[in-house]
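Partial view: only certain chains, each at its native spot in the assembly.
Chain IDs A, B and C follow the sequence of writing; residue 1 opens each chain.
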Amino acid sequence: MSNKIPVGILAATGSVGQRFIMHLIDHPWFEIAALTGSDRTVGRPYGEGVNWLLDGDPPAEVANMIVQPTEPNLAPKVLFSALPTSDAREVEAKFAEAGYAVLTNASPYRMDPYVPLLIPEVNMDHTAMIPHQQKEYGWKGYIVANANCSTTSIVLPMKILHETYGLHSAVVTTMQAISGAGYPGVPSLDIMDNIIPYIGGEDGKLESEPRKLCGKYVDGKFEFADFKVSAQANRVPVIDGHMASVSVKFNQSASAEEVIALFQNWQLPDVLQNLPTMPEQVFIYRTEPDRPQPRKDRDSGNGLAWTVGGVRACPVNDVRFMSIAHNTLRGAASGSVLNAELLKVQGLLPG
Amino acid sequence: MSNKIPVGILAATGSVGQRFIMHLIDHPWFEIAALTGSDRTVGRPYGEGVNWLLDGDPPAEVANMIVQPTEPNLAPKVLFSALPTSDAREVEAKFAEAGYAVLTNASPYRMDPYVPLLIPEVNMDHTAMIPHQQKEYGWKGYIVANANCSTTSIVLPMKILHETYGLHSAVVTTMQAISGAGYPGVPSLDIMDNIIPYIGGEDGKLESEPRKLCGKYVDGKFEFADFKVSAQANRVPVIDGHMASVSVKFNQSASAEEVIALFQNWQLPDVLQNLPTMPEQVFIYRTEPDRPQPRKDRDSGNGLAWTVGGVRACPVNDVRFMSIAHNTLRGAASGSVLNAELLKVQGLLPG
Amino acid sequence: MSNKIPVGILAATGSVGQRFIMHLIDHPWFEIAALTGSDRTVGRPYGEGVNWLLDGDPPAEVANMIVQPTEPNLAPKVLFSALPTSDAREVEAKFAEAGYAVLTNASPYRMDPYVPLLIPEVNMDHTAMIPHQQKEYGWKGYIVANANCSTTSIVLPMKILHETYGLHSAVVTTMQAISGAGYPGVPSLDIMDNIIPYIGGEDGKLESEPRKLCGKYVDGKFEFADFKVSAQANRVPVIDGHMASVSVKFNQSASAEEVIALFQNWQLPDVLQNLPTMPEQVFIYRTEPDRPQPRKDRDSGNGLAWTVGGVRACPVNDVRFMSIAHNTLRGAASGSVLNAELLKVQGLLPG
């Protein structure tokens, strides 16, 4: 009866899958029509099989929905994938081949030369790659990936700086929330009263993904941005919200005052302002010296906004700044929902 | 009866003062002979007046010692100062003028052109400034300062790199423990499940103090090291231990492997090995990818060691590394005790 | 233009005052028309003077409102008081005398023999005391108090049990959030990796207030309930949400199963169901063995619901259970807003 586009969630019982549910449950354009899960949960009502990790209970609309196997015979043609890294490459390809649009939060295809690594505010033109992807891989559907949650936390300010001054290099130190490790994730004995200066593979993602995201789509190819990133990722005793401390060097010099003005005056492209999930203000510059902070700023714009602050002259490079984004919202589920909204506006969603 | 050198502690009731007590209580060379405190505590037994913040109780040896006013008529000629910043400049000068050797943990004199900013492992020759200080200021005694606790956490590895390769620049992000803010210090409502990306004045100290510490004493002057430091200090929900993530550029290029070998082979100068408080190993390089960690490494060498790890090639500069030191031990009280031990060995303690 | 009842907030800049603002900002019946604050903030726009402790920023509607002195010449006749304990007795009496209805979150009048200690779900008939209060004290207005936040966390299940089985006694141990201590409140050095088994005066409030709340209003007098409460309050490293572990003995014996059924079938009185702030479900019984939990349950019903669980036979008394309520919402600001809504429905609000 509904005019909404039916969508499915792959691996809906995990922590990212649960976030997908929360962001799709009252969506004006999309309607959850299928949930898949592990063997343990298949055939049972979602509300029974899930170990609900978010506050409160699973929404009534999905609690009685029967969990289906993750096989490419699902009714909805638009799928959000919360699959674990180990399964995602093979399973997502099967769905793409079978004609599904797969909006994935998993990592395997992020750096694939034919898969858009998409953040609408950063590189919405990258979706032009989709036909090439289909041709190259012989898929009727396609895959679009969102970025790693730590990359996400820094990439919009980097993009804004890069398109204005040309980014030469960035030295990044992140302080990342425990929810970024999923569930059960980080043992409390490891992280209480402590910091772990290592997250497997994260430094590499932070050093490569921004170059694809800030790069250009030209004739069936992604040309990576030519700046360099040095990153060191830390796990900190914070529940949600990845924060990064960044020092940047520009090709064209700019002062801290100019950068602050640039950040304060940045405007979201018109086409994105009407996406239903897009918050009123998606890029916030705070002038207080002690902001942004994870607990105080992670939920800005319903957890979809970037909050930036602390811009000042860097004694070594040009400028330092702090940036934060909510890792499980902006950096995961909600990011993919925004991607789907963009694809719909661009006329690229199947059905 | 004791042959030990009598010492006093200025502002012995605060959190740093309490640490002084713990590190002097069984000292083989020094003996606590005077404790001073605020008006509220003067004249009362130390154990009654103090709000003991460390584990357990105040040691029996000091619990019944009567707290004295902070006036320059104390019997011991060697004083450890835990005075707050607001009082330290004036009060410490009065004691130095009156002939006391003041080993201070306070900040006012750290960047003074005639006061040694001393960390024995880094710049033990800087004590040669003392006669010039006395002449310049007309003091019979003198002041020697220890470094800010955040500076301390990075400066020994910086010094080792600087004297080997010549340091060009360092980009530093710190994650600092709540104990660095004293007591009551950081409200729990501000820091639980959160990070505060700002500590007033700390960035500046991190950017200037290492240049004095790694500089040279030449003919009555300190020549600052000519590298640049960019620092951004964060308060994190960790009780003790300041950790820093550092990216360094050298004048003379070096690989990560060379730096690791340099760190692993570094030797403490002989004269320092016999200082009674000096731990067996004061500079530790850990090879595990996820070390150092505040909770696991802060107490190494009785809280006096630096623990360094995570050396790897930096895509932007030469090398990245992590460094940690215990902020209230190495970075405060114990640091001053080590300074006093060095001064004794150098024959510079009064009496 | 608005038909809403204008209201004021006394001491609007503190942490409780900020909560009042958030709960009145879009209220269908009330409209914030006055904010008072300390000398430091009087005459300045609220948004400038306040140290905003909640997430995000002060709402635009109040950010430019000029802070007024806390004097009884305010335009609105209905006032919510977030005054500190030290000022509340005298100041609130002045306002009551001058004809204001004072809905207070402060403690001085809670156990006053003529002031209703009001929680609508527990004792809405206690407002019948108001005319006696006015007569007794010669006030044109009146004072109605909400309960201490720790009392609040246990009192609705206690009331339900008391009216059904007759409560003989309750042995209570609370685990209370740091936000209950206000700001700056609990130093992080005291509470991280720790529990403080003492909150000044709290045990006594927990042992007396439930007896007034569960008592009867009879002919100008409050007859206290005759059960006994033994309470021991602990501060725990939790941001929001007071939890209590309770063992109760009844006058008329009842099994755990009967109590569970009682809790599951409890119905809110009709008159309260239509209060605009009242959540759909204000009393929740959870059957999972590991619930309620502060982080997962404190926000139930917009932070206004009680969540109860863990009912089982007690080897010593009759039954044990766990109860939780949000201390700064249900236990403070929102509680007073609900009280005001009840007073309006009862026709007892001035103007």
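Criterion: a residue touches a chain if its C-beta (ideal position, glycine included) is under 8 Å from a C-beta of that chain, and two chains touch if they have at least 3 such contacts.
All figures in this text were calculated on a predicted structure; none of them were measured in a lab.
Asker: Which total copy number does the whole complex reach if 3 copies are given here?
Answerer: The complex in this structure file totals 4 copies.
Note that in this section only the chains that are shown with their structure count from here on.
Asker: Linking chains that touch, what shape results: line, ring, star, complete or other?
Answerer: Contact pattern: complete, every chain touching every other.
Asker: What is the identifier of the chain with the smallest separation between its Cα mean and the overall Cα mean?
Answerer: Located nearest the centre of all protein C-alpha atoms is chain A.
Asker: From the C-alpha centre of subunit B to that of subunit C, how far is it in Å?
Answerer: 48
Asker: I'd like the Å distance between the centres of subunit A and subunit C, where a centre is the mean of that chain's Cα atoms.
Answerer: 40
Asker: Which positions in subunit A are in touch with at least two other chains?
Answerer: 192-193, 295-296, in rising order.
Asker: In the complex, go through subunit B and note every residue touching subunit C.
Answerer: Listed in rising order, the residues of subunit B that touch subunit C are 53, 178-179, 183-193, 237, 239.
Asker: How about subunit B: which of its residues touch subunit A in the complex?
Answerer: Listed in rising order, the residues are 169-171, 173, 175, 192-198, 207, 228-230, 232, 234, 236-239, 243, 245, 247, 289-296, 309-310, 314-317, 320, 322.
Asker: Considering only the defined contacts, which subunit C positions touch subunit A in the complex?
Answerer: 55-56, 192-193, 295-297, 299-300
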